[in-house]
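Rest of the complex left out; these chains stay put.
When the chains are written out, they are named A and B in that same order, and each has its own residue count from 1.
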Amino acid sequence: MPRARVPATAQELAAAIGAELVGPQDAWITGAAPLDSAGDGDLAYLADRRYRPRLKATEASAVILGPEVLQDCPCAALVSERPETAWARALDRLFPVRELIPGIHHTAVLGSEVQVDPEAQVDAQAVIGAQTRIDERAWIGPGTVVGPGCRIGPDCRIGPNATLHEATEVGARCRIEPGAVLGGRGFGLASEEGHPREIPQVGRVVLEEDVEIGAGSTVDRGALEETRVGRGTKIDNLVQIGHNCRIGPDCIISGQAGLSGSVELGEGCVLAGQSGVAGHIRIAPGTTVTAKAGVTADIGEAGIYSGFPHQPHSEWRRDVAALRQIRHLRARLEALEQTMAPSREGGS
Amino acid sequence: MPRARVPATAQELAAAIGAELVGPQDAWITGAAPLDSAGDGDLAYLADRRYRPRLKATEASAVILGPEVLQDCPCAALVSERPETAWARALDRLFPVRELIPGIHHTAVLGSEVQVDPEAQVDAQAVIGAQTRIDERAWIGPGTVVGPGCRIGPDCRIGPNATLHEATEVGARCRIEPGAVLGGRGFGLASEEGHPREIPQVGRVVLEEDVEIGAGSTVDRGALEETRVGRGTKIDNLVQIGHNCRIGPDCIISGQAGLSGSVELGEGCVLAGQSGVAGHIRIAPGTTVTAKAGVTADIGEAGIYSGFPHQPHSEWRRDVAALRQIRHLRARLEALEQTMAPSREGGS
């Protein structure tokens, strides 16, 4: 969904985001930019104390920051104990998601008994299957295909060009980015007379509330029951979620990570980019799996895990360092071998 | 394609799947579920002897199982020497793929001289290029784009929102999941005055019979001739197949695996998730490549290969284990060095 641009005074902004304003109340904020490229009218944000020199030099009209750096701010300061959250709120205030144009585009195709809330928008070239229900203020983007028997919660944003299989259920305020596929066939195969043969996949996908599915990501439907993504879980682009997985709530899964079938990911787990999890694995709540790692057995204890097969991060770092020292080890061994050789001779 | 639900008696089911029925013939089967969540009316399946305790406790109305566990079955037993195949057949019987609604949706767009069999279905918003032929009982899902000069075999299921480039040939009973792309431009580049420059890719993609291409997967067209996926090969989601590859028959390629150009994969190979194969590699029939492995040279002898660069699986396991023992090796070396130091002194 496109966003509009709605300027505000520093005072209005402070009120909207719950920050304390120090400095000119009537500073007029029309945009947002990084500290070092911000100019007149821009709001900026100090993400990291290391960037303090940039704060002193900024030409922004206002900056969101924590109280500990207030004295370095050359312009209106919006002081917050949680500057990152304040920043997110400020962007929502300055660049609100465009209003929907409620209704059903004349090129959209709807099956029988579809229910579309009068406040929802079904955009051009969308296709909605029979008996699907679309709740208030949901947006079905252009070219998106929603299968029959789906339920789309209020305030969802789906598409463009996304695909939802039959009977998918999407909770309130979910965001499904372009090209994502929910409910594709799980990769369940049997062997029949020596050839691979599909096992029918008759389950579905359920997203709880506030879930994000990134562009081009795929979440397979359950084999018999559900693949479920818990409340608040955010999934990046080109991620694969296998059939029967149970994810979250509040997990973060980065780009190109892959979960095989029947993985259970506890609350608040973080999977970094290009990581993978083997089938039927359970991962304890609060676990972090680092980039490119591969989880091959249950993780019962929260922590940071790396490598393939996965191991505690500190051990992985130690082993990587050791590997890069192997040649020294070999050299020392050879030195020892040479020392030994004459000494044995001398001893004879 | 959505599936319907068609109940059956245990006796009807046994006949349909070629199993022997032991127990009540008139048990009424209306659904399917895992052993431990199945209830009245459900069919379940004992996938692994480890789950035998679940069999004893199941509340399913019927269970598919092997003869060796029959005595533990508390309900109607459908006994098969190949329970997995029987299970797949039973699901096909209970949840048949919905009947097509033959014909061409009024919003579909067809080029000139397109031939659509009267038993085929071209769904809403689909686009079919000139001179393409679509055979009996094929389904072209909503939003799917089939280029000109394609040939779609009988009983195929393609889409929604899939894309097939010009001249793609798809054999009988193939399934192409949502968002998949067949015939994208191969990544052939030349250098022209120091800049990368596209080499035109004028070939095409051929899928033989019974091939599955997962959601969001991409199969590039040949540079000059064909990229060919052999009969019965099953490809999972977000897999990349480069130009000129020759795959299969009967291969299994799991999620996010990637094949560079001109790879030849023999019959019955298995590539696990996130594995990769470098360009122009030949892999012997019956080879398994494990998760995240990278094949960098021809594999002439079937076996299980792991790691990057790939090596026989047993060697890879040994090396991984050794790496995780390096610190002990170092400690032993240091002990030896200390032992030697005084001994040398003593010897002088």
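We adopt the following convention: a contact is a pair of C-beta atoms (placed from the backbone, for glycine too) under 8 Å apart; a residue touches a chain by one contact, two chains touch by 3 or more.
Every value quoted in this text rests on a predicted model; they were computed, and no experiment measured them.
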Exercise for the section: Start from the 2 shown copies and tell me what the total comes to for the whole assembly. Expected result: 3
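FYI, only the chains that are shown with their structure count from here on.
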Handout entry: For the chain A and chain B complex, residues of the former touching the latter
Key = 107, 109, 125, 127, 129, 143, 145, 147-149, 161-163, 165-166, 179, 181, 184-185, 187, 189-192, 194-200, 202, 216-218, 220, 224-225, 238, 240, 242, 256, 258, 260, 274, 276, 278, 292, 294, 296, 308-309, 311, 315, 318-319, 322-323, 325-326, 329, 332-333, 336, 339-340, 343, 346
Handout entry: Parts of chain B lying in touch with chain A, wherever the complex brings them together
Key = 2-3, 32-34, 37, 82, 84-85, 87-88, 91-92, 95, 105, 107, 123-125, 141-143, 160-161, 175, 177-179, 210, 212, 214-216, 232-234, 236-238, 250, 252, 254-256, 273-274, 291-292, 320, 323-324, 326-327, 329-330, 333, 336-337, 340, 343-344, 347
